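Have a look at this one before I ask anything.
All protein chains but one are shown in place.
When the chains are written out, they are named A, B and C in that same order, and each has its own residue count from 1.
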Amino acid sequence: MSYNTFGRMFRITTWGESHGPALGATVDGCPPGIEIDPDFLQRWLDKRKPGQNKNTTQRKEPDAVEILSGVFEGKSTGTPIQLMIRNTDQRSKDYGDIVEKFRPGHADITYWQKYGIRDYRGGGRSSARETAARVAAGGVARAVLNQMLPGLKITGYMVQMGEKHIDRSRFDWDEIGNNDFWLPDAAAVPEWDAYLGHLRKDVHNSVGAVIEVVAQGAPAGLGAPVYGKLDTDLATAMMSINAVKAVEIGDGMATAALTGSENADEIFMGPDGPVYSSNHAGGILGGISTGQEIVVRFAVKPTSSILTTRKTITKSGEETEIITKGRHDPCVGIRAVPVGEAMMACVLLDHILMHRGQIGGAVGDTLGRIG
Amino acid sequence: MSYNTFGRMFRITTWGESHGPALGATVDGCPPGIEIDPDFLQRWLDKRKPGQNKNTTQRKEPDAVEILSGVFEGKSTGTPIQLMIRNTDQRSKDYGDIVEKFRPGHADITYWQKYGIRDYRGGGRSSARETAARVAAGGVARAVLNQMLPGLKITGYMVQMGEKHIDRSRFDWDEIGNNDFWLPDAAAVPEWDAYLGHLRKDVHNSVGAVIEVVAQGAPAGLGAPVYGKLDTDLATAMMSINAVKAVEIGDGMATAALTGSENADEIFMGPDGPVYSSNHAGGILGGISTGQEIVVRFAVKPTSSILTTRKTITKSGEETEIITKGRHDPCVGIRAVPVGEAMMACVLLDHILMHRGQIGGAVGDTLGRIG
Amino acid sequence: MSYNTFGRMFRITTWGESHGPALGATVDGCPPGIEIDPDFLQRWLDKRKPGQNKNTTQRKEPDAVEILSGVFEGKSTGTPIQLMIRNTDQRSKDYGDIVEKFRPGHADITYWQKYGIRDYRGGGRSSARETAARVAAGGVARAVLNQMLPGLKITGYMVQMGEKHIDRSRFDWDEIGNNDFWLPDAAAVPEWDAYLGHLRKDVHNSVGAVIEVVAQGAPAGLGAPVYGKLDTDLATAMMSINAVKAVEIGDGMATAALTGSENADEIFMGPDGPVYSSNHAGGILGGISTGQEIVVRFAVKPTSSILTTRKTITKSGEETEIITKGRHDPCVGIRAVPVGEAMMACVLLDHILMHRGQIGGAVGDTLGRIG
Partner (left out) sequence: MSYNTFGRMFRITTWGESHGPALGATVDGCPPGIEIDPDFLQRWLDKRKPGQNKNTTQRKEPDAVEILSGVFEGKSTGTPIQLMIRNTDQRSKDYGDIVEKFRPGHADITYWQKYGIRDYRGGGRSSARETAARVAAGGVARAVLNQMLPGLKITGYMVQMGEKHIDRSRFDWDEIGNNDFWLPDAAAVPEWDAYLGHLRKDVHNSVGAVIEVVAQGAPAGLGAPVYGKLDTDLATAMMSINAVKAVEIGDGMATAALTGSENADEIFMGPDGPVYSSNHAGGILGGISTGQEIVVRFAVKPTSSILTTRKTITKSGEETEIITKGRHDPCVGIRAVPVGEAMMACVLLDHILMHRGQIGGAVGDTLGRIG
């Protein structure tokens, strides 16, 4: 029902504006007795922190997270965990021009139309800064998952930026952390770097991207019919991220071009249960996980705040032009990678708790044994 | 929280299995005093009814809807409206082979793994028959919308089936109702017909599709930050439909290839308020409607129940093969068109009621006037 | 969010009007693999069935429950269980007089004011017949509880009717099923019988009552802070029953007159864990069960539909008088006994599933061992 809460049993309610005193997440439903280390949460926040390299906004924010409740002597108590991040570097003057004008492609105009009031400073609630709260909450989810499912691994990376695509034949999990673009393809990095540099410096433009998030080691049986499908919740989670315009599970849009015999992953029997000939399904059948890799992809549109002149109108309805100064990401998709990972963690934990409640048993237990 | 309920203020809870005595939808939150005509609901059900032409399953179901509650003297009372559809044509013998074997690409195996019990008859709860209940509930939503927003028009159509795509230069709204494929491109019909006929009769295969649903005449201001975005809810709605693997808003995946200046729709002032140079955004900015056409697209994977031999395993873990007899859709995407329309209607009505609650005023009123 | 749904993980959505074609409950979240026997559900429905003796309404309804979904080969599948009860004995003509007039003390006037339309036949949705759906759903909850917690026993009984109170010194669990009043005090039966008979036949009046529901054998640890307290949910459950005006946990209102030393139950160590010197708390501390008997009490106001002339107004605002004919309970509290039991079952199961989800382990497992 809430507009600002995500999840069923593991619920995150984010709050705060880009240039308000603080923003954060109220995390409700965390199991008790889980070690919650602020440094562990900070590690994920640092992944999306702005100003880390020339390819992201130069806004400098420590994004330091404070745990205000729900943790006692280093462990979760089962009560709400309040995570707060103070906003520090708020050069509000940078935004002077957008007080009266609406940025094309931005939430400015719709917030104004709906509410008749908007915190224009840095986009207020519509700013990508909201995702900092998700990443902090996702850190709590990861802490729980690490204890419940040590084998689970959630990894996000970029597969496309504008006209550049990765070469999957060069896919290397170990490269992902080694470059500014979370690329699994080391050879592509210089090329992407030059491409984005040109867009940013020469043509003052921004560009879109596609992020892929994979969960390895998730058990079969997570998810549920019909409106609680695992893929449905992943779509909800990813589409709620700023600037996301599309979500794909497994082969996604490409399944439209496939025949039934091409698309359906054949099933064989492995030593530890069913194995599949392929994973067109992205690890989900009928909304429930198969035990294969869970694969979700989402497209992030290019930042609408650019240094190029665009036609727009003012609050009073006059036609005008706008150039957005301020420090913006030339490709906001880069920083969406840890956000996608955080949402994957929240969705999986939520479904694990729900599964445990309805089915019982330990995490990953299912009722239907095979073989 | 529920696994079987969709919506906030206008809530549909669907229930029932493909071959159980009945299935239906509990519609909660319908405003009072709305004329609910069973024939009106039936009209939409007939749109997705099986057995209407050679391109859909030959299963014959009248899919007659009964209103069991919430309507008095032809009008909604504001209490739950129970819609029931009796299952009649259940040739359960057709499904004998899938009692022990799992169909590749089907929910058979995951339902079994999760629950340890499954109603294998026609896929039980995972059957596309569940969508009949959605279409009936969507009819109630349309009845409300027709009274609240007479100018609103929701239309779904196919844009791709396998290797076939529509030619948007020939787009004709009036053609959509005139062919088996809900195609806005009359010239394409014979070609698609031959293509699907070949797949069905000659190679005993199925194929995927892409459906596009457009809402015209929706007011600006519908939707809300952050987890109640209109596009997020549309993604949730469409991804929850059987066999859907991807959802796009506006330009969707294509936005990844665009620059900020290409993607952002410029704003001008029209006689009745803001107008836009284009609609890459699909009518939604920051999760809130702009007043432009709302455009959502989704990909439906090919039916996994085909007459071609596929490798699979049994409940006891033996490797085997399966051929799915029974009457299945060669392209389940065709019948997903009215389902997508129904979900669009439910999402829009839900957001209209939520908007009215938080903002007040008449439907479509917003607080921020422009010009 | 819903107005017609109760529960978190075990959710019942009731629907239907007193004189519509049918009423029922959509039960969502039932664990899979539970034996659901229609006769078992019917047993509880028969407990509240009208027309069983002279002390309840003479309306004759078989109240036969049909299971339309969610059960396959006698066992729950984990999908929604739709329970339908057809309305049969609907002497609508009996209600002719209340089409235009509002019954004092009845929902007639408020439904009309809110919705501008009401199904006046038998009170429509506000009729106590809605509780038949709860009792059926409660039967499903009991079926689950019987398998999960064989030691759990839920018993309701009357402790007061008008000026009559039971004598707790004569309390006998075995007597409860042996009389029309669900009285644990056999000696009181003739007296209560005469008292109610006089009210009904001689003075054409009705009377209020107090029902007590006790759960024996519930584990410690059920419930949660702060808005998910077990006692809060019991209050919600009981206050939602028609005509209920008050709910007490343990000593209830009487605690206001106690001192801290009188009220706080002292704790000792028993062979199987903590034991208490008394149970003023009604088995709940801080919203979480202690393992003692869970005790809830609720007051049911007298039926407002009586054969005595009362002053009221018409829909058009004219002052007038009304006598309610039709077949009404002289003490609706009697039939509220099985309803209170059903709600207790639903609340306990809901909290057991939630506890299992957040804490894990088997039913009744807690993390904090004592001794």
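Methods note: a contact is a pair of C-beta atoms (placed from the backbone, for glycine too) under 8 Å apart; a residue touches a chain by one contact, two chains touch by 3 or more.
What you are looking at is a predicted structure, and each value in this text was computed from that prediction instead of being measured.
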The one residue from C:38, C:62 or C:225 touching the chain left out of view is C:225
Which residue from B:254, B:275, B:323 or B:363 sits in contact with the chain not drawn here? B:363
One chain is left out of this view; which of C:38, C:105 or C:217 touches it in the full complex? C:105
Which residue, C:45, C:218 or C:285, contacts the hidden chain when the whole complex is considered? C:285
Using the touch rule from the top, list residues of subunit A that touch the missing partner. 1-5, 8-9, 11, 13-17, 20-24, 26, 28-29, 32-33, 66, 68-70, 72, 75-82, 84, 114-119, 124-125
Touching residues (missing chain, whole complex) on subunit B: 1, 9, 29, 31-33, 78-79, 224-225, 353-354, 356-360, 362-363, 367
Across the whole complex, the chain not displayed is touched by subunit C residues 1-6, 8, 14, 102-118, 125-126, 130, 160-163, 199, 203, 205-210, 220-221, 223-229, 231-232, 235-236, 239-240, 245-269, 273-274, 277, 280-282, 284-291, 299-306, 308, 310-313, 315-319, 333, 354-355, 359, 366-371
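Going forward, only the chains that are shown with their structure count from here on.
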How many angstrom lie between the CA centroids of subunit A and subunit C, rounded to a whole number? 45
Residue numbers in subunit C touching 2 or more other chains? 1, 9, 29, 32-33, 78-79
